[in-house]
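A single protein chain has been omitted from the complex, and every remaining protein chain is retained in its original position.
Chain IDs A, B and C follow the sequence of writing; residue 1 opens each chain.
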Amino acid sequence: MLNLVFRGLATGSIYSLTAMGIVLVLSTTNVMNFAQGDMGMFLAFIAFALIMRNFPYPIAIISVVVIGLILGTLLERGLMSKVRKTSHLGMIIVTLALTMILEGLAGYFFGTTPLLFPPLLKGPPIQFAGVILDRQDLVSLAISGIVVLILFIILYRTKIGIASRSLAEDEYGARLLGIPIKSIYTFIWAASFGLAGLAGVMVAPKLSLEPSFMIVIQLKAFIAAVLGGMSSVVGAVVGGLILGVLENFIAYYIPQIKDSFSLILVVVVLLLLPEGLFGRRQARRA
Amino acid sequence: MLKIEDLHVSYGPIEALHGISIELEAPEVISILGSNGAGKTTLLKTISGILTPTKGVITLDGVVLNGMEPSKIVKLGVVHVPEGRHIFPNLTVKDNLILGGYFGNATQNRENMEFVLHTFPVLKERLNMKAGMLSGGELQMLALGRGLMGNPKLLLLDEPSLGLAPIITSEIFKTVKKLTKEKGFGVLLVEQNARKALDISDRGYVLVNGRIELSGKSEELKENPEVQKLYLGGKNVKSGI
Amino acid sequence: MLDIKDLSVHFGSLIAVNTLNMKVSENTIHSLIGPNGAGKTTVFNAIYNFVPYTGDILFKEKSLKHVPTHGLSQMGISRTFQNLSLFYSMTVEHNIALGLHPTAKSNIFKDISGVNIYSQKGIKEKIKSVAELVGLTQLLNAYPLFLPYGTQKLVELARALVNDPQLLLLDEPAAGLNSAEKDYFKKILLEVKKRGITILLVEHDMGVVMDISDLITVMNFGEKIAEGTPEEVSENPEVIQAYLGVE
Partner (left out) sequence: MKKITPIILLIIALFIPVFLRERPSLIYYINLSMIYAISAQGLNLLMGIAGQISLGHAAFMAIGGYTSAILVMSFHLPFIIALIGGILVACAFGVIIGFPALRLKGFYLAIATLALGNVVTDIIKRLKITGGDYGLRNIPPPSLFGFELQNNLSQFYLVLGCLLLVIFVTRNFIKSKSGMALQAMRDSETGARAVGINISNYKLLAFIVASAFAGLGGVLYAHSVTYLHPTNFGLGFSIDLLAITIIGGIGTLWGVVLGSFLWVLVRNLMGTGLEVLTGVLFGVILILVVLFLPRGLSEIFFRISNRFKSKEVQEK
């Protein structure tokens, strides 16, 4: 029982990392980024290439995050700043196009045969009070925790964070206050792609590395984000954890529906609780 | 202080302002009157850098503003409190105020915050509430307070009375007048409620289809039969419409 | 014709309309005035079931409470909006034609066999006559986005009129019009009334309201504070104090 919960939390923490990136971008720039997962995939491949060239793990992770930051900056400056002027549909399509490009490039450079990504921490699982935990799972849980803490502090306690949240609400109002919109958008995209890199490296050891390995995670991350109400990174994390635990229970007790369960769950939540499981109503009179 | 010379602004092929010239010397309140679509809001948007003029010059203390990014213009002390207020409803009142002082240093912002909360005590009570929960009058006070956080030299006020009960409008206008005296900034006031605007302003300009038709001291404008007929209600003067 | 009984609308803790009672009689121009936020547009939105309400709204003795929005035009009620709601990908002619949606009969076979019902003769005639009434005859093939704001308002008015409504709800039709356009609008509304159509008008422009209204209801803070002819209302002390202001 407790085992199920903990393993669920570990799976959930993986969803959370991607979900946070999605929500971070959505809640500030109003773009639903369908390429978040694939950016993680791409960066995981780069990490893999570095590790294969005998770079130590921490260096590989750090460089992947840095590359993510750089790619995010380039993408915002070069593309997203222009796409924002088109429509909702236009923005969805551009991020979908990005997934095609990223998967194609990964396939071209790294091949489509699944690769085995070495685990971050080697060694036997840890036993603690009857619960068996993989070391890898502990790392991803810890990293999710740290990331959400950092993001929370940035978004709610710093000026640039408050300004980021204001953009999604009323970009015109923010412009009138003189908030440097361009730099903030760049900051957000860079941060979310840095997160993508982290997520990719965390997920890769659990699945096999191939151009499409993040698609499932991306879908689950969407579901986590919806559960969390789409508007706060904390919600995204909690949504991810809940989803992870629920899935583990379903897989254990009713394995027949484990694939469709989360998909149906998301549709039900969207229809019945559009603000997420614990989202509050938007604050607005009349 | 503020000097606008021969300002032309276009939306695509359509010109909205055809050569506007206005001068303002702080501390002074100037009202801009005119019917809907006369170009009043366009004028304010151009001063704050949202729109770029096709011709003409805007200077603040000799510094040319047109062509500058809005954020630079705000840094120079031109603060725009827009029509419809554009408060961030899901941010707290405090966060809204903090964003008003985006460029200030910490000490400055603390002083300004104290001043704003002193001026509008009701905001102090609501400091940690989401701004979307405020009433119309409170929202307008928050918008003004957020503007004050930016240390304005010049405040651009667009339709502050919109959607407010007349009593609250009067209160807000009184506060604006008082603040101008205390802080010594200039106010460019765009307002549908011409009577109330002229009551607190020193001078006024009447905008018709993107041109200045009339200008002068507020008292003179109030007596002007043309203004009375078009903006102060003509034959219904008695009931003040 | 329209009978609003004890209408109340709440948004959370905010009371937008509070036990409003008013009657719009047949073939009149009845204006609803009051400061912004007084609840005028909310009354329209209640009629259109855009907001939940308590109390009742009767149109020709029939309750509108459970009539869905799209059912109203069939009953003979149509409206215009404060913010235009035109179909910008279509010509003025098609914009007006869509006003005939409830009465234009079609079926699946017509839909897929290429019968364009809006270009049938009877319908074309109807569009033409209403275009003539509001003065859009020359502009039927234009796209509304490229027309001046005042003209766009006329397109919306034509769309509301083309299906021969009995009751026309107008939400701030004069807002944003210059004085010449306002005069033109007043003329059209009087002509519309002459054709036997009742008008309920929400309007800020007192010039328009005082000139053409038969009856005026004044609202403030969601409540009715006065009702009467233009003369009565403009001399009512309470109205002067709360809305018109004291000289």
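Here is the rule we go by: a contact is a pair of C-beta atoms (placed from the backbone, for glycine too) under 8 Å apart; a residue touches a chain by one contact, two chains touch by 3 or more.
Keep in mind it's a predicted model, so treat the numbers as computed, not measured.
The chain not displayed here makes contact, within the full complex, with A, C. Only one of A:M52, A:I70, A:L121 or A:L263 touches the absent chain when the whole complex is considered: A:L263.
Touch with the chain omitted from the figure is made, among C:N116, C:T137 or C:T229, by C:N116.
Within the complete assembly, A:L219 is the residue of A:L219, A:A251 or A:L277 that touches the hidden chain.
Counting the whole complex, the residues of subunit C in touch with the unshown chain are 48, 68-74, 78-79, 81, 85-90, 94, 97-99, 101-102, 104, 106, 110-118, 159-160, 163. Touching residues on subunit A toward the chain that is not drawn are 26, 32, 79, 82-83, 86, 88-90, 92-94, 96-101, 103-105, 107-108, 112, 212, 215, 219, 222-223, 226, 256, 259-260, 263-264, 266-267, 270-271, 274.
Here is the rule we use: only the chains that are shown with their structure count from here on.
Chain centroids computed from C-alpha atoms place B closest to the centre of all protein C-alpha atoms shown. The distance from the centre of subunit A to the centre of subunit C, each centre being the mean of the chain's C-alpha atoms, comes to 48 Å. Inter-chain spacing, taken between the CA centroids of subunit A and subunit B, is 43 Å.
Of all residues in subunit C, those that touch two or more other chains are 37. Residue positions of subunit A touching 2 or more other chains: 285. Against subunit A, in their complex, subunit B makes its touches with residues 48, 50, 70-75, 80, 82, 86-91, 95, 98-100, 102-103, 130-135, 146, 150. Listing the residues of subunit A that touch subunit B in their complex gives 159, 162-163, 165-166, 169-170, 172-180, 231, 282-285.
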